[in-house]
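Missing here is one protein chain; the remaining ones are kept as they sit in the complex.
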Amino acid sequence: MHVELPEAIRAHLPVLVVILPLFGGLLSLFLGLLGSIMRGSGGLLAWLWSCLITGLTLICSASLLFDVHAGGPEVYRIGSWPEEYGIGYNVDALNAFVIFVVAMIGFLATVYAKDSVASEISKDRHHLFYAVWLLAICGLIGITVTGDTFNIYVLLEISSLTVYTLVALGGDRDRRALTASLKYLILGSIGATFILLGIGYLLMLTGTLNMADMHAQLVRMREAGELENNRTLFVSFAFLMVGLSLKMALFPLHLWLPRAYTYAPSAVSALVAATATKVGVYMTFRFVFTIYGGVYDSTLDLYLLALCACAGIVLSSLSAIRQTNVKKVLAYSSVGQIAYMVLGFSLANDAGVTASVIHIFNHALIKGGMFMAVGAVVLRVGGNRIEDFKGIGRKMPLTMAAFTVGGCGLIGVPMTAGFISKWYLVEAAMQRGYWFVAFIVLLGGLLALIYVWRLIEIIWFAQPDEPNKQIAEAPLTMLIPMWILIGASVVFGVDATWTAESAHAAAQLLLHGGP
Amino acid sequence: MLALAGSLPTWELALSPVLAIAVPLIGAFLIALAGKWPNLREATTIVTALALLWVVGNLHNFLEANPSTPGGAETLVEVVPGVPLAFHIEPLGMIYAVIASSLWVLNSIYSIGYMRGNNEKHQTRFYVCFALSLASVMGIAFSANMFTLFVFYEALSLATFPLVTHKGTPEALRSGRVYLGILMGTSVCLMLPAMIATWVYTGTLDFTAGGVFTQPLADGNLSPALFGLIFAMYMYGVGKAALMPAHRWLPAAMVAPTPVSALLHAVAVVKAGVFSVVKISVYIIGVDQLRLYQQGGWLIYVAGGSIVIASFIALFQDNLKRRLAYSTISQLSYITLGAALLFPISVRAAALHIAAHAFGKITLFFAAGSIYTAAHKTKVSELDGIGRKMPWTMAAFTIGTISMIGLPPTAGFISKWYLMHGAWTAESKFAIAVLFTSTLLNAAYFLPIVYRAFFRKPAHDDHGHHDHGEAPLPIVIALTCTAAATVVMFFHPDLFAGYAQMLAAAMPQ
Partner (left out) sequence: MDIGLFNYWLAIVIIMIGFYGVIARRNLLKQAIALGLFQTGVFLFYVTMGVYRSPDGVPGIAPVWTDAAKTGPFDNPLPHVLMLTAIVVSVSTLAVAVAIIVNIQRKYGTIEEDEILEADRLSGDR
């Protein structure tokens, strides 16, 4: 399966994965204009173009992953400026993995988007949708690949702004998407500005913006004794943590998430739920471990994060049980799953960080697949409330089978990817002797059982309100990406050696700076 | 029958335990395909069951030829690095596998009679889920490490759920929720952390003679208190053993059709529970370790209490199946008691009782279903004089009763004898008292049924039900076979007793 790309391309892979969707998005605008000349097929052309671009990006990211696994970390200097002065892209075991996840979800969500976008967004805006969509993917991948802190802020804002726009486009169908998007915008901008402040303090302290260089400067300062009780360092960490928690949707800063995920167009929910908050978690890894690792005693802060995460797991699952809108159930579930990831790395041991990284992958598969399934129902039935799902298992069995298997992943049934993450998480908690945390994780699984089972009962056992209504199965462009994701969640639940080793390599890198 | 099955030609195939799982899985697939043709579908079920019996027979021959256990090890896939899905053949698992596969054949014959006699719906789903459940059972029986056991244990809970909620009524769905809630709740919140704790403290999950905790306990890495806690989590984590107070799922599951109850109460689910209890106690925890560090004594009292309280509740149940359900809870706790007494001889008794109870209880359930099918009666108070109209059914019921009480010439006598012996060796006056009391209680709630059936005149039937006779033939055949097996086991206990002996011999004394 290993595609050997020519050397000329291989050398530029780190920047290609960002440039491709960037220019692809811009060119998509022109395609739209072209399409409107050709009798209104702008949407279809834009979709095909997006599939091409995201497909190429996926190939590049896969190749990058193999290169990094084989040959070690890669540094790419933009414009050949040395990283301390210019912008450097740094790809190591951690972000190669995350880039691959984002690119994969990007491609599958793009293929999925065709029918969903066609039905939910007004026709004259399809090419604009795909333009912004590609820019969002560019932003997300960019965050993951860059090694420069200010660059990360800029790309964070690119991805955030595009996602705000994408969510707001759901306003064509449901006007609450607009208010949800605005709330997301305001809270997200506050978070991003806090991150900017944190970066500012770090710049003031170290004089550089490159992550590796920052770390080197901090180590040097620590050895020279300049970091004793250094308030600047402490304040920068505080601002960064608050800003990142908001972006990650860590309890209690998660309030923007449920409505934003619910009212967004289905394809957007699928993409964003699987990637945006995970990239936030990745950013936190970079800051906490790569920059502050070993120079700042973060035990107390991590303890606080763990506390928030435990509360998040329990409270979000309890909220999910009460919801009447299926997408809201999944949205609250996502808040809980992010809390698992935060809990994992806040334990700061090998198993914990491994659990966190592996759950980035596993949850992307599961949640992406489940949101796709829900989107298919929205396409065929027109609504995403619980009443619309009554008895739909019999009319759309393939789609709902995917949803059920995904639900089993959320519960943590063995042989699904969700179980693997739980395994590592509980193992990490027990290794630290925190049995209470282990029980919270398992309690979360039990609460997930309740809200997933409630949905499964309604989908398969309830009688539909209009039994004779003809409801077709989802179209192939929706079924195939859905089943690829859910199928992968089962495959990587049965044999998790590849994901576990990749995650473990990433954890080693973060905690100890190398294997 | 088993020897005969084993002597069929094997084409020089070294049969692996994985085949025991594959056969019912493939069967499930074929049954689903044959859904539209009932006779073909039923035939497929029977053929699959016989094929499974043949495979198990082969494995039995293997084990007899190579008594140095465990053998036939086979690793399928490594799920998490260091934790594979692996299988092996060992005596306790063989006991479980043999009763499961042989009773599946009889249960399938019974099901044909029952499902057709009662015109049940969704029969294809029924037979497919049965096959899937049996595949999970084989996975549990032949598992070589705790993780594999856990995976198939959960699979069994899920595969039996559609069977429990078969009728689709709101009551069935509610009971299904209790069923799944308790079983998955205990396994996720107790068994899973216990398993991960085992992994963290010992570095392995493989079933090893003498348990895996010897080294960490001796080194002092693990405190005896924590060890005891892990043991407690395992014991309650196995919700299928219906240890009080985690027993509510069993009476709730009685809402299912009787072949399902027969399967649950003799073959699959409850035996999975007590099998896991014994297997974990012997091969993961190590009963000698428990004795050494004086942990786990509480289990004797909990199990004993469970036996007596459940028998007590059974006295007051009018619904026949519910009475049988509480009887099962009580009988399962015998097995748990055997493991809790912590001596090889009591573990041997427990293993033997797995088999004895299986044959006896399935007979009783077959009889209950037969009465429902032929006479549409579900309550004990309605059973006056039914022995005269349904002699075969009630004769089988009587034999089952005698086995439950523990009198010769039935299998129940042998396992009770060993259990007494084990209680004596462990010097547990409490256990001996419990055994005596429960024998009396068993008689108290079973014998009246037999008396009513044969020695009372039938109540005047003012519903105008047409007169009924014996149940359909497949049902009667199945009943008679299991009742006969119960008696045969008394005279020829070697098959199961031999395995139990092997199990006890492999334990550190």
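Letters are used for the chains, namely A and B, taken in the order the chains are written, and counting of residues starts over at 1 for each.
Here, a residue touches a chain if its C-beta (ideal position, glycine included) is under 8 Å from a C-beta of that chain, and two chains touch if they have at least 3 such contacts.
Because the structure is predicted, anything quoted here is derived from the model rather than measured.
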| item | value |
| --- | --- |
| Which displayed chains the unshown chain touches | A |
| Residue of A:L34, A:L197 or A:I321 touching the missing chain in the full complex | A:L197 |
| Listed residues A:T165, A:S317 or A:S346, member touching the removed chain | A:T165 |
| Touching residue (missing chain; options A:V154, A:A238 or A:A401) | A:V154 |
| Touch list for chain A against the chain that is not drawn | 150, 153-154, 157, 161, 164-165, 168, 171, 175-176, 178-179, 181-182, 185-186, 189-190, 193, 196-197, 200, 203-204, 209, 324-325 |
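Throughout what follows, only the chains that are shown with their structure count from here on.
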| item | value |
| --- | --- |
| Whole-Å separation of chain centres (CA-atom averages), chain A against chain B | 45 |
| Parts of chain B lying in touch with chain A, wherever the complex brings them together | 77-81, 147, 150-151, 154-155, 158, 165, 168, 173, 177, 180-181, 184-185, 188-189, 192-193, 196-197, 199-200 |
| Chain B-touching residues of chain A, taken from the complex the two chains share | 411-415, 420, 422-424, 426-427, 430-431, 435, 438-439, 442-443, 445-446, 449, 453, 457, 461, 493-497, 500-501, 504 |
